[in-house]
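As you look at this complex, bear in mind that one protein chain is not there, while each of the others sits in place.
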Amino acid sequence: MHKLYENLGKIIPLGEMTLQRANLAFITLDRRYLRSALHHLRDVEGYSHLVLLTAVDWLEEDVFQLTYLLSNRTADMDVGLRVMLPRENASMDSIHDIWPTAATYQRELREMFGIDFPGSPRVNEEFILEGWQEIPPYRRDFDTKKYSEENFAHREGRVTKDPASHMKELLYPDRGQ
Amino acid sequence: MNYQPDRSKYPAKKADGTLDIDLTSGKYLKLWHGPNHPGITGNMSVELTVCGDEVVEGKVHVGYLHRGFEKLMERRSFIQCFPIVCRICVPEPDFNEYCYAAAIEELSGVVVPERAHWIRTMILEMGRINSYLMYLGGQAGALGQGVIGQWTTYVRDLMLDRFEELTGARIYHMFILPGGVRDDLPEGFKDRLEATLKEVDAVLKDVYDVMFKNAVFKRRSIGVGYIDPAWVDEYGITGPNARAAGVAKDVRKDQPYLVYDQLDFEPVVDHGSDIYTRADVRRRDVAMSVDLLRQILAKMPNEGPVMAKLPNVLHWQIPRGETYIRGECSRGEYGFYLVTDGSRFPRRVNVRGPSYTHAMTLLERMIVNTNISDIAALMVSLHTYPPEIER
Partner (left out) sequence: MSVQDVLSPFKAWKNLFRDPVTIADPINDRPGAARYRGFHQNDLDKCIGCGTCEEICQNGAIDMVEAVKIEQAEGDSGLRPRIDYGRCCWCALCVDVCMTGSLTMSNAYTWVDADPEEFRFTPGVDKKDWDDAELGYHRPEGLHLTPMTRVEMQEMEPGERVGNFDEIVCGYSVGEALVEADRCVSCGLCVATCPAHMAIPDYIAAIRDQDYEHGLEMLYDTNPFSQVCGRVCTHKCEDACSVGHEGEPIAIRWLKRHITENVPREKYMDIIGGTADGTGKKIAIIGAGPAGLTTAFDLVKMGHNITVFEAQSGPGGMARYGIPEYRMPYDDLDHEVSIITEMGVDIRYNMRVGKDIPMDQLRQDYDAVLLSIGLHVGRSTRIKGTEHKDVLKAVDLLRDITNGIKVKVPKKVVVIGGGNVAMDIARSMARLQKQKYGKVDLTVTALEDLQHFMADPEEVKEAGEEGIEIFDARGPQEIVLTKGGRISGLRTWKVISIFDDQGRFAPSYDEADEMLHKANMVIEAIGQASDVSLLGEELTEALDWNRGRLSVDAEGRTSQSWLWAAGDCVHGPDIIHAVADGHVVADSINAALNEQEEADAKD
C-alpha cells in the first residue's frame, strides 16, 4: 500500500493516507487530480474494478466526501479515493467514460445528495424517488423524523412514562429536584 | 447459437449518441416489462422500446422498494441498526448482517470467538443455497418451466425450517450481531441439517435432469445473453455473472473471510457466458455450497463461546473511521461501506449490492438487440434482487 501511495504521489499531489487494513487504504486528494489518479490506478496499477462511488455528508465541516473505491482483482487490494467537495452547489467531474457503471452511482448521488455530475447519462432523471419535493434526502440537514411527523398519520393514544419521574410523582412528590 | 439481428430495422444514432426514435412513426412500440411481472426476480421495471419483437432501447426503472435504510441507520445506534440491515436484501438476508457486524467489529476492535466464525459461515452458506434455489426456480419459470420453481421452493422451505430452529425466524434471522452470533446450535441440529442437505442433493439432480438436459431450455438459453469478458470491469460485474464469462474471481478464495481459508474448494468458472452457462455455474455453486456445509459441520470446533463481551450497547460509541467489508454472496460481491464519526450512530452506511451494477447499465446494454421473449430469461440470468439496488 505504501508503494502505491509513493508511486501515485510521484504523479499527483496527495493528501493523507489512512491504512485501514493491509489490503485497504483511503487516500485523500484534490478533485482536480481525480481523473488522472483513476486513470493511473486503472491502467498502470491494475485497479480495474470500480467497487462503489458514494458520498458522506460532513455537515459540521461543510463538505461532502466522495469516496471512489477501487479494487485490484489480481492483487486483491482496495484503495478508496476521498475527494472533498463544498456542500454549496456541489458538483464533480463525471467518470462514466472511464467506467460506464459509474453512471448509476452518479445518478443516485445527484438525486440523494444533490451532487451534480455534468454530462453523466440520465443524471437528472429520477432514479429512486418519484415526485420528491424536499431537499435531497441523504443530506444530514434533511430531518426524517420531522418529515414523517408532518406527512404521515400518528397513532393516537401513545403515552410513555419515565420510571424515575413516575416514581418521584408517586413516592416523594414534594422533595425538591 | 447466436441471435443475428436484422440491422435494417434499427434506429440511427444521433450526433449526441442517443438513438433517433420517432415514436409517432408507427415503427416502434413502448412496452413496460414490470414492475409486476413473473419474469423479474423482484420489483423493478424495464421500459422497452421495441421494433417488431426486437428491443432497440431499454431503460431500467427502480425505486419500488426504496425503504431508505441508509438514512434510517443514521438515526439508530449501532445495536439498533442490527435488526434492520437484514431487510436490505430480502431473499438472502444474512449477508447484510454479516457485513454490518464485521464492519462494526473492525472499527471498534471487538474480537469474535472462533466458534462464532464457523456458525456464521454455516449460515451464509445455507443462505446461499436458499438464494440459488430461488434463482433456479425463477430461471426455469422465466422460460415457461413452472415445475422447477415448485421443487426448489419446497427444498428452500426445508432449509428455512433449519433457519427457524437455529435463529428463531425464517426469513429475517437477526442472528449475526456485532460480537458473534446470538446462540449456539440446538440439539441435533447437525443431523437435521444433513438430512436437508440430502434433499438439496436430490432436488439438484432432478433439476439437472429436467431443466438442464432439456432441449427447449438449451435452445432458448445457449448463445443468448452474452456478456463479453471485457465488460466485466467496465460494468463492475462480479459473482457467477463474471465467472461464467471466464473471470475467475471469488472473494471467498481470493480474500478469505470467516473460515473460508480452512475449507477446501475451488471456485466454479466457465467460459460460455450465456444464460445456460450462468445457470450451470450457479447449479454447480449449489453443489459446492452443499459440500462446503458438510466440511463446516465436520470441522467446526465442538465447544466454545459464540458471543464476545460487548460494551454497554446503549451507549456504544465508535471512534471516527471508515471501512469496507466485502463478501461473496450468491449474486456477486456484496459490500458494506461504513463510516463512523465518534458518536453513537453510524455517520454513513452504504450498501453495495451486486445487482446495483448488474441490473442498471449492464442490463440496458445487454437488452438491446434481444427478442422480447428472451428478456425475462435474460434478466433472471443476471440474478438481480431489486431490494439491494435501491435499499
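Labels A and B are assigned to the chains in the order they are written; within every chain, residues are numbered from 1.
Assume contacts are C-beta pairs under 8 Å (C-beta built on N, C-alpha and C of every residue); 3 or more make two chains touch, one makes a residue touch a chain.
Every value quoted in this text rests on a predicted model; they were computed, and no experiment measured them.
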{"item": "Chain not shown: contacting residue from B:V55, B:I119, B:M174 or B:I275", "value": "B:M174"}
{"item": "Contact with the hidden chain (one of B:K27, B:K218, B:K253 or B:R284)", "value": "B:K218"}
{"item": "Options B:R76, B:K190 or B:R365, residue touching the unrepresented chain", "value": "B:R76"}
{"item": "Chain not shown, touching residues in chain B", "value": "76, 79-84, 147, 151, 154, 161, 164-169, 172, 174, 182-184, 186, 206, 209-211, 213-215, 218-219, 305-307, 309-315"}
{"item": "Contact set of chain A toward the excluded chain (per top definition)", "value": "155, 157-168, 170-172, 175-177"}
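Assume only the chains that are shown with their structure count from here on.
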{"item": "Inter-chain centre distance, chain A versus chain B - centres from mean C-alpha coordinates, in Å", "value": "23"}
{"item": "Chain A residues within the chain B interface of the complex", "value": "18, 20-21, 23-24, 26, 48-52, 54, 56-58, 67, 69, 73, 76, 78, 80, 99-101, 103-105, 122, 126-130, 137-138, 140, 142, 144-145"}
{"item": "Residues of chain B defined as touching chain A within the complex", "value": "59, 62-63, 66, 68, 70-72, 74-75, 106, 233-236, 238, 247, 249, 254-255, 321-324, 326, 333, 335, 337, 339, 347-348, 350, 352, 356-357, 360-362, 365, 390"}
